[in-house]
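One chain of protein is taken out of this complex; the other chains stay put.
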Amino acid sequence: MKRTLLVTIMLFAGFALLYAGGAQEKAAGEAAGPVKVSMSSWMPLQEVSRDMMLEIERRFEKTYPDIDVVYVDMPFEQRIQQTLVSVSGGNPSDIIHLTASDPFQLVAMGAITDLMPWFRDQLDDIPDGALRTGLIEEQLISVPLQLGTIVVLGMKKNLKAVGLPERIPDNWVDFKSAVRKISALSEKHYGFAARTAKHENSAYWFFPVMYGHGGDFEDADGKIVFDSPGNRAALAWYREIGTTKQTPMGMAIPESRNLFAQGSVGFLFDGPWMLPIMRNQSGKGEGIDPEYTAAPFPKGPDGRSRGINNNHVLVVSKQSKVKDQAVTFIKFWSQDPEITDFHFSKMGAIPAYKSLQARPTYSKLHDLTRAAIEGAETSDGAPSKNPQFSAAKEFIAAGMQAALLGGDPAQIAAQTDLAIRTLYGQ
Amino acid sequence: MTGTTDANRPGRQRHWAAWEWLKVTFRRYHLERWVFLAATLVLVVVLLFPILWMVRISLTPDHLLFVLPPQGVFRNINLAGYIGLFSRIKIGRFYFNSVAVAFGTVLTCVFSGTLAAYSFSRFKYRGRNTLMVITLSAQMFPWAMLIISLYILYIKTRLLNSHIGLILAHSTFALPLTIWIIKSYFDTIPRELEESAFIDGCSRMRTLLSIVLPLTTPGVLAAAIYVFLFSWNDFLFGLTLTTTDRMRTLAPGITMKFIGEWEYHWVDMMSTSISITIPVVVLFLFLQRYFIEGLTAGALKE
Partner (left out) sequence: MARRALGLSLTDRALPYLLLVPALLVGGVVLVYPLVNGILLSFTSYTFIQPQYKWIGVRNFASLFKDPIYWEVLLNTVTLTFSAVILQLALGLALALLLNSSIPFRGGFRGGVFFIWIMPEIVAALIWMIMLNSEFGILNFLLQWLGIAKHNVVWLGRPLEAKASLIMVYAWRGTPFFMVMILAALQTVPSTIVDASKIDGANAVQRFFVIIIPYIRDIIILCCLLSVVRLFQDVTQVTILTNGGPIYSTTTLAVHVYKQAFVGLQMGRAASVGVTWLIFLFVLAVFYIRLVTKGEFRK
């Protein structure tokens, strides 16, 4: 029996190995035939977007039969790591799908093409905030694919329960007071679901809080000004909401969305992708739509509303040999009216170009979508274009968490400021 | 019984059943018995609770996933996660790749590891201790750092996106532990056994094959299981060293499918994980007879 088993296992293994073989990727050395454009993205991977991506590819190749688009799978969470590795290894894709502040590390590595020559005449059509996200010293290193403006969402029933009008407060003072009141409703209620995880994304979501208190990351000359009264006030507010249970602690991003969808939270900062997510996670489908509202960020002490965005952007790698064709696909996906309508219908993706936003498809919109379009002008996706910005955000995340746990805002601001300045070499 | 021993020398004749031991305890300390059993149950239940939770999630409709108290655990059984699983979520190829690579790794590691373990265990030579420690060094340096150099090396040697490449990478990192584990089991066999075989004219290799190995089969199997799972569970190397769906292994494959930018697809993730894990568990349950309940000549003492 034992011997038979052993033999069986070996046969199986041998068989498996036989079929295995070294099935390597053939080097791209096709002489004639369509030009191949490769794109790294997570969209073709995900169940929700895969069919849409295949359809877009099909339509593109029908319109441009001499270009063949090849998708390269890149999981969202590992997109930066995978891109860094593939660039270092000398074989990045022609187009790389990223989010707003990702490209700048690659820019510093000299891995990104300047897209200005292809998009120069379209700059006016891009909302200011989205444009600023991709501009660095006159070079356009990324073009927006869809709007990912971060706005404030609010659960109407919680606002009503504390006697406030069912809309997002106009300025930060009112906002903070609303948060306090909603938290007081019960032990299960939280005024605001802050992103409290130690993640650079969570740190990024702290920026509107900084802006709302009059603080900033760096000044117009690029000097770090993290240790400022505004930021100290922002950290003090985080200390307040962390220690007095106005915000749930230790949640990653998907979980805070879940909590909001369940209805016990007052406000959440998030983007237009929440439309389908809310429908899914609340279990109410489209019935959840009227239950919440959204608006761009409340005004800070200077009377301005200033926000952040997490736009999807597309970049072309410098090593690409098919830049023209790559741009053709980029324009097709992000600017073709039919395709952007299709993208919107499937994923709720808002086109990044103002001329497209004026189309009838976008006439009757949920508060959320309208807020995202409205807020696009004043939201910047990359407040700092320094390649060390990600590492800086790590320090801010640590500081933010220290505040939530009850640390001293002045001390935290000073320490974080010092750490970032050392990082930036200032 | 074959072989030598007087009662004071560790011999290796029979297997000893813990049940024997328990029986005596029960007879003598009746009270202890119940506490004992209860503790067992608690331990196992607590340990297995997350798995039960996994099953629960795989059967729950999306919007009830995170509602407390857990509602409709039995009422709302939602089989959508399982129906048509393999046609909806095309992981057949991932499964195959993982199995092929894992088997290849096991064969490679067990073969070269057994030889090396024998060398470390039975011979004394210069540099032996140093070599032993160096073999562990593969595991003592952060893999995140090694992965980039490995990626570049693989591009140059065209090993990217190949089963052989992954097998080699996995073996490199699983081999040290294989050697150490097998060596430890070899060490438990007294040299006298081999000496007597030697005197009878056996060559070293034959001694290894016909005397040492059969007696340490449980240990070698345990090492093989370790290697298999190392390869099976590997995420980092699979993610970096394969870039096509055709060559991808399970761990990065299912991550990519269910962890999206905005949402995690919990139900599908759990149902898929359970479905791909169960066959391997069944295989192990089948194999465990060979390393838990023993194979050697000499009956299991009841």
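Letters are used for the chains, namely A and B, taken in the order the chains are written, and counting of residues starts over at 1 for each.
Just so it is clear, contacts are C-beta pairs under 8 Å (C-beta built on N, C-alpha and C of every residue); 3 or more make two chains touch, one makes a residue touch a chain.
It should be emphasised that the depicted structure is a prediction, and the values quoted were computed from it without experimental measurement.
Engineer: From the list A:53, A:259 or A:420, which touches the chain that is not on show?
Structural biologist: Touching the chain that is not displayed is residue A:259.
Engineer: Pick from B:80, B:138 or B:155: which residue touches the chain that isn't shown?
Structural biologist: Residue touching the absent chain, from the options given: B:138.
Engineer: Which candidate, B:59, B:160, B:193 or B:222, sits in contact with the chain we can't see?
Structural biologist: Hidden-chain contact among the options goes to B:222.
Engineer: State which residues belonging to chain A touch the missing partner chain.
Structural biologist: 80-81, 84, 88, 105, 108-109, 196-200, 248-252, 255, 258-259, 262, 387-388, 390-391, 394, 397-398, 401-402, 404-405, 423
Engineer: If the missing chain were put back, which residues of chain B would it touch?
Structural biologist: Contacting residues on chain B, toward the hidden partner: 5, 7, 10-22, 24-25, 28, 37, 40, 43-44, 47-48, 50-51, 53-54, 57, 66-70, 108-109, 111-113, 115-116, 118-119, 122-125, 128-129, 131-133, 135-150, 153, 168-169, 171-173, 175-177, 179-181, 184-185, 187-188, 198-199, 201, 204, 218-219, 221-222, 225-226, 229, 232-233, 235-236, 250-251, 254-255, 259, 264, 266, 269-270, 273, 277-278, 280-282, 284-285, 288, 291-292, 294, 301.
Everything that follows uses one rule, which is that only the chains that are shown with their structure count from here on.
Engineer: Under the touch definition given earlier, write down the residues of chain B that touch chain A in their complex.
Structural biologist: My answer: residues 61-67, 89, 96, 99-101, 103-104, 106-107, 147-148, 151-152, 155, 158-165, 239-240, 243-248, 252, 255-265, 268, 290, 295.
Engineer: Which stretch or stretches of chain A touch chain B in the complex?
Structural biologist: Answer in residue numbers: 2, 5, 12-13, 16-17, 19-25, 42, 45-48, 72-73, 75-78, 82, 85, 88-91, 254-255, 257-258, 262, 273, 277, 280-284.
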